[in-house]
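Presented below is the structure to which this report refers.
The complex appears here without one of its protein chains, the remainder shown in place.
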Amino acid sequence: MQLGLVGLGKMGFNMRERLREGGHEVIGYDPRPEVSDVPTLAALADALPTPRVVWVMVPSGSITRETIVSLADELSAGDLVIDGGNSRYTEDAPHAKLLGDKGITYIDAGVSGGIWGLKEGYGLMVGGADADVERAMPIFDTLRPPGPREDGFVHAGPVGAGHFAKMVHNGVEYALMTAYAEGYEMLAAEDLVEDPQAVYQAWTNGTVVRSWLQQLLAKALKEDPGFAKISGYTEDSGEGRWTVEEAIRLRVPVPSIAAALFARFLSRQDESPTMKAVAALRNQFGGHAVKRISESG
Amino acid sequence: MQLGLVGLGKMGFNMRERLREGGHEVIGYDPRPEVSDVPTLAALADALPTPRVVWVMVPSGSITRETIVSLADELSAGDLVIDGGNSRYTEDAPHAKLLGDKGITYIDAGVSGGIWGLKEGYGLMVGGADADVERAMPIFDTLRPPGPREDGFVHAGPVGAGHFAKMVHNGVEYALMTAYAEGYEMLAAEDLVEDPQAVYQAWTNGTVVRSWLQQLLAKALKEDPGFAKISGYTEDSGEGRWTVEEAIRLRVPVPSIAAALFARFLSRQDESPTMKAVAALRNQFGGHAVKRISESG
Amino acid sequence: MQLGLVGLGKMGFNMRERLREGGHEVIGYDPRPEVSDVPTLAALADALPTPRVVWVMVPSGSITRETIVSLADELSAGDLVIDGGNSRYTEDAPHAKLLGDKGITYIDAGVSGGIWGLKEGYGLMVGGADADVERAMPIFDTLRPPGPREDGFVHAGPVGAGHFAKMVHNGVEYALMTAYAEGYEMLAAEDLVEDPQAVYQAWTNGTVVRSWLQQLLAKALKEDPGFAKISGYTEDSGEGRWTVEEAIRLRVPVPSIAAALFARFLSRQDESPTMKAVAALRNQFGGHAVKRISESG
Partner (left out) sequence: MQLGLVGLGKMGFNMRERLREGGHEVIGYDPRPEVSDVPTLAALADALPTPRVVWVMVPSGSITRETIVSLADELSAGDLVIDGGNSRYTEDAPHAKLLGDKGITYIDAGVSGGIWGLKEGYGLMVGGADADVERAMPIFDTLRPPGPREDGFVHAGPVGAGHFAKMVHNGVEYALMTAYAEGYEMLAAEDLVEDPQAVYQAWTNGTVVRSWLQQLLAKALKEDPGFAKISGYTEDSGEGRWTVEEAIRLRVPVPSIAAALFARFLSRQDESPTMKAVAALRNQFGGHAVKRISESG
């Protein structure tokens, strides 16, 4: 089918590729002319047959908001907008309302798979009305991995459900990564274990802990033994934070996900103020030595 | 090759099956005559050609210890014993010494895969001398899953390294399970999500969080929607506890693994003494109501 | 000085008492006529000399909001409103704005001390303009405990700073309670320790862990040995949740406070969905037994 695709960054660019390979006519728009098929959002709207379908794949937050506002202007009643970015699910209802006031319908789609999605397909979690999801199904069927539809795609519920499921997916992802990483640190710390990489490689087949992430860790360790070349400084993209916030709202205890999130915060601190306070306290009551910060360095 | 197999429980029974299908001549011994091939350990020793290879697959702890002691009596110099059970790696050196005093060599083998190993193969992590591991390789090659050897088998280091790697494997397994389970609880708690099972099913393909455990959770949810039929009471087998203990010895922070372990402890308490104390404290300073335990129930 | 006090619940009632004992003329208003000094908020405004000072001590959330809105109607330019309740600090700026539009100034005051404050004084953390804080100082000086002002009172910063400091105070309080409670559970679990109460009693003097909360735990254990009479079911009042949410906003790792919060959530669950999922998973891969929920009960 014909569709518009707004945002041709790391994810959107690959998705245009996969959709075209799947036989769709994709008109992509991006502010960077070197990747864009049309010069403006208005031109994108003009180029699409009505009723239009437009997939938005831009960074979450204000850029998504502005794009939705612009689309409300450029599109017309009967059109369908799909937000495939990592928007917080709480923004979906306002976006749906904003577009709905013009008769434009809305789907939120959580997209997983990273840079591997181009070749292997993207895991999809969508929220919206049945009719809208049905209408966009040819797109979803091309983006998702081959195999039974229910193994790589879910219509999780009404508007918001897709991004909620994607948010939880990412929260779980944080915790999984930390679990594997803690295991790595233990293997690396124990002298008996001659090569942690070999252990991680062996775990890729037949074990209970095997997974795609686990394979990637084995691969990463092969490429950079002992992780000698990289720092532990780790960003967080928002969805881990939102997961813990929503867990608090829902009164769901999530110690693993929270531990993974806090570990990322900590990885970006040169010195932990918490631990400075602990060190200072020990010194106060026990006369325990503290490590002074030397004047020269 | 010919080998003895001591212990024909859930794991050993299946392994005898897989080894025989792989062309090995296995003589199994178990105290339960209905599954045993020979009446006694002595008969097992008699039935095997020397130098013998004997795989021990009995519950960890005192039963493994006693089996090793008995084998030291029944076997002779040049024989090889492989402990495939879930022994703590700290027991491997004493076992190797005990057998070594008689000229018997020793390998520790961590075996992963559970009840699925019979069909899919077992992930193997072994510790021991090169010559011993080489000698037992035909057994390992049959037990491990098909594919490149390094993807389902590792010679992790000297005696102890196999069980150490398996212990860490299980610690990671604890944390992975908790991560997926926290995600499930969040999906189940949010009204927007119509069917958490469908989301877990969709995650099995194309997503970053896909894994064998993740598939099993989708399967479990399909078999028992909402986990209506089971309790959250969860045993722990020892290896989770050892992982945290060894992490402490190695000064490795393992918040995820520890959280998973503590969650199991908690699952077995009817009432948490910790939370009784917290409730009592709140009542003391704030006059907050506490839930009295009714006299009748 | 003369002041109005809106809200005569557990906290407000005691504070009226303490303020009167300190020589202030307090006119209290509460919807319950049996404790109220005046029939309406309007009557409260009429009874106070201008410029008025009104202390609000009602439950946080919509009731505080509505009270502020009503006061904006009843009071006049030059008056001062102090919100002493447990409002989230993010509500202070809107409240200050709402009142400020009428020329009424605003202070937020975090109040600690619980039911003991009447006799011992309340720890106070306030936010607002210097002139406003100065004006209300006679009230603060009566409410706070005797001794140097800086030991029981802080002007923490502009509007919002008082409630922020109080929120953190309560987050820390959650973690402290859990710390003492975990220690209690360990003492109670170890056979060598004949009486955990006696240990907690002994900790009240000379030890590093002594504190007011620690004394209260010793007292609670004396009143109800083994906490036989109460359940571990524990509410949370909002401030623990907000602390973790604000920690996430500030990118501050707070594992202890989060652990304490999650423990409260868990204490209110009959069965943990997370642990049901873990139990189901173990059953899937290991054939481990699960505890079935019996049909009869």
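Chains here go by letter, A, B and C, matching the order in which they are written, and residues are numbered from 1 within each.
Everything that follows uses one rule, which is that a contact is a pair of C-beta atoms (placed from the backbone, for glycine too) under 8 Å apart; a residue touches a chain by one contact, two chains touch by 3 or more.
Quick caveat: nothing in here was measured; it's all calculated off a predicted structure.
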Of C:27, C:96 or C:175, the residue in touch with the unshown chain: C:175
Touching residue (missing chain; options C:124, C:139 or C:221): C:124
Residue in contact with the excluded chain [from C:28, C:113 or C:273]: C:113
Where the missing chain touches chain A, by residue: 10, 114-116, 177-178, 180-182, 184-185, 188-189, 212-213, 216-217, 219-221, 224, 227-235, 255, 260, 263-264, 266-267, 271-288, 290-293
Residue ranges of chain C at the interface with the undisplayed chain: 89, 112-114, 117, 120-125, 127, 144-145, 147, 150-158, 160-161, 164-165, 168-169, 171-173, 175-176, 178-180, 182-183, 185-187, 189-190, 192-195, 198-199, 201-214, 243, 246-247, 250-257, 259-260, 263
Touching residues on chain B - with respect to the absent chain: 208, 241, 244-245, 248, 251-255, 258-259, 261-263, 265-266, 268, 272, 274, 285
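Note that in this section only the chains that are shown with their structure count from here on.
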Geometric centre: closest chain by C-alpha means: A
Label of the chain whose CA centroid is most distant from the centroid of chain C: B
CA centroid of chain B to CA centroid of chain C, Å: 46
Centre distance in Å when chain A and chain C are each reduced to the mean of their C-alpha atoms: 37
Centre distance in Å when chain A and chain B are each reduced to the mean of their C-alpha atoms: 33
Overlap residues in chain C, where contacts from two or more other chains coincide: 255, 263, 266, 272, 274, 285
